[in-house]
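Missing here: one protein chain of the complex. Every other protein chain is in place.
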Amino acid sequence: MGNTLMTASPAGLERIKTISHHLGEPDWASALRREAWQRFMETPMPSRTHEHWRRTDISHLRLEDIVPTVPTRTPAPPDWLEETIRVGARRVAGTLAFVDGALAYSHVTDSLRKQGVIFTDWAQAVHSHPDIVRRAMEQLDYDPADEKFTAMARAYATGGTVLLVPAGVRLTLPLQTFFTATNATAVFPHTLVILEEGSRVTLLDGLLSPDLPTRAFGSGVADLILGEGAELTYVLFQQWGRGMEYFHHQRAVLGRDSHLTTITVALGASLSKATIESVLCSPGAVSDMLGVVFGDDNQHFDHHTVQLHTVGNTTSDLLFKVALDGQAYSAYSGLIRIEPGAQKANAYQRNENLVLSRQAHAETLPNLEIEANDVRCTHGATVAPMDTEQMFYLMSRGLAPRDANRLIVEGFLQPVLDRISAKSLREMVSAKVDEKIASGRF
Amino acid sequence: MAIRVNIAESAEVPVGKAIVVQAGGRRLALCRPSESEWYAIDDMCTHDGGPLGEGELLGYEIECPRHGAHFDVRTGEALTLPATRPVNTYKVHVEGNQVFVELPE
Partner (left out) sequence: MATPQSLLDVGTEYQYGFRDEIEYVYKAEKGLSRRVVEMISHMKGEPDWMREFRLRALEIFLKKPMPTWGNTKLLSEIHFDDIYYYIKPAEKQGRSWEEVPEQIKNTFEKLGIPEAERKFLAGVSAQYESEVVYHSIREDLERQGVIFMDMDSGLREHPDLVRRWFGKVVPPADNKFAALNSAVWSGGSFIYVPPGVHVEIPLQAYFRINAENMGQFERTLIIADEGSRVHYIEGCTAPIYSTDSLHSAVVELIALKGAHIRYTTVQNWSKNVYNLVTKRAVAYEDATVEWVDGNLGSKLTMKYPSVYMVGKGARGDILSVAFAGPGQHQDAGAKVIHAAPYTTSTVVSKSISKGGGRTTYRGLVQVDEGAVGVKCNVRCDALLLDEFSRSDTYPTMNVKEDDVRIEHEATVSKVGEEQLFYLMSRGLSEQEATTMIINGFFEPFAKELPLEYAVELNRLIALEMEGSVG
């Protein structure tokens, strides 16, 4: 069976070999790539009748024809990216930047290095810390609904970040990585975060590019592993240019008494579909999931969140805010699942949609599956237009309608952005959100 | 102005049936309730996007194969729930054995 598949599409497999060779990967790493590729080829394309894929049409995608570019040289970050890096540089402990899958910029403070923090690119990590990376990779599960895309991302990943924070190390300054596409038509970002016992860090993953001249494709994965008592704030900032069709799967596994805050900010891409999952599998784990989506023109967003409580005495909270203008479409679906025996699990979920245009289209599907009784689970969802009373009030204070509109949308989204505690990151993200709102038709 | 597109040969559509045709970037259900009567509507149920052209033609009514909504192929009117909105209709001409449809530009 494997052989027929290989002859059917040798391009992908050849490309994997080239990448592996070029990066000088150890055997175990290329074996993992091949395994993922095999899985990618064997998994059928998800069908539209599958609940998870009902709201995003992918019938035009020919995944088998897409191959990653081999990062053969070290590119320089484009000017706009250098600017973004420079603005925050003084208030972050480390920055990585990838251009078309190759590491283009790397800066890590001495103090970070001294504390034993590993913050490096994937290609480096498989050499410098093979045991840690290998162990983590071999434990990872594939989500059945997203298997085609996650397997593809793991097979073709070039670039991407590996972050390991040793036990007890609590960083006050955040870390940031940027992943951009200039010439590449396919990107496969990969992030692996391992927080050992009692450690703490904030990481921003920025996926961004200017508008792309041709259609581009991306499939990314982020694996977050939190040890006992660890605290992670993870910001996924997605601002791909138009033309990008991007698929993302983020999965966090929470250890005992650990605390995860994820903040997903989705502004860009023509089509963006993401699964954001927290697995609460040890008592005392707490997961806060936040999201901001702002869509205009005919952008298509499809976000799926999972709060999976496999054991009791765990808590999860979620707030996803979606603002839609133009002909934009957003589907938000969220699952809270409490498994049998997970007593004293508390889970909350809230999705708010602000619809700014008659042609915009919002769907929301907040789901609960509860199999334990000593629990408290609540979800809520709203869809509403611009509040005319607020508008009236602001305009009576002398604001032009355009400014009043902007203020209201910013006011709607800001409470989520305020949860990014690292000031430099919060300011950067808020500025980009405001910029997009301001560029609208208001 | 409308544009005329040749979409089928008349022999391709059995009397009392509908077929699916592609024209000007649209999918249409081309319906032939009797030997000399031709109608074209969007091949998309206004309820759930079902493929109307794959449904059964019962006189002038076409039935969506997905959830059973009926539409009048002459007017596009939704005759039963779960559809509540009409489907677009297009003018059809037959010249010789060729079938043409008028599409908006």
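The chains carry the letters A and B, assigned in the order they are written, with residues numbered from 1 in each.
Criterion: contacts are C-beta pairs under 8 Å (C-beta built on N, C-alpha and C of every residue); 3 or more make two chains touch, one makes a residue touch a chain.
Bear in mind that the values here come from a model prediction, so they are computed numbers and not experimental data.
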Query - For the chain not depicted, the shown chains it touches - result: A, B
Query - Given A:379, A:406 or A:432, the one touching the chain that is not displayed - result: A:379
Query raised in the report: Which is it among B:5, B:79 or B:94 that touches the chain not included here?
Result: B:79
Report summary line: Checked against the full complex, the residue among A:51, A:211, A:297 or A:418 that touches the missing chain is A:51
Query raised in the report: So which bits of chain A touch the chain we can't see?
Result: 49, 51, 340-341, 343, 353, 355-358, 360-386
Requested in this report: Tell me where the left-out chain touches chain B, residue by residue.
Outcome: 63-70, 79-82, 84-85
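The rule is short, and it goes like this: only the chains that are shown with their structure count from here on.
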Query raised in the report: Whole-Å distance, chain A centre to chain B centre, using C-alpha means?
Result: 44
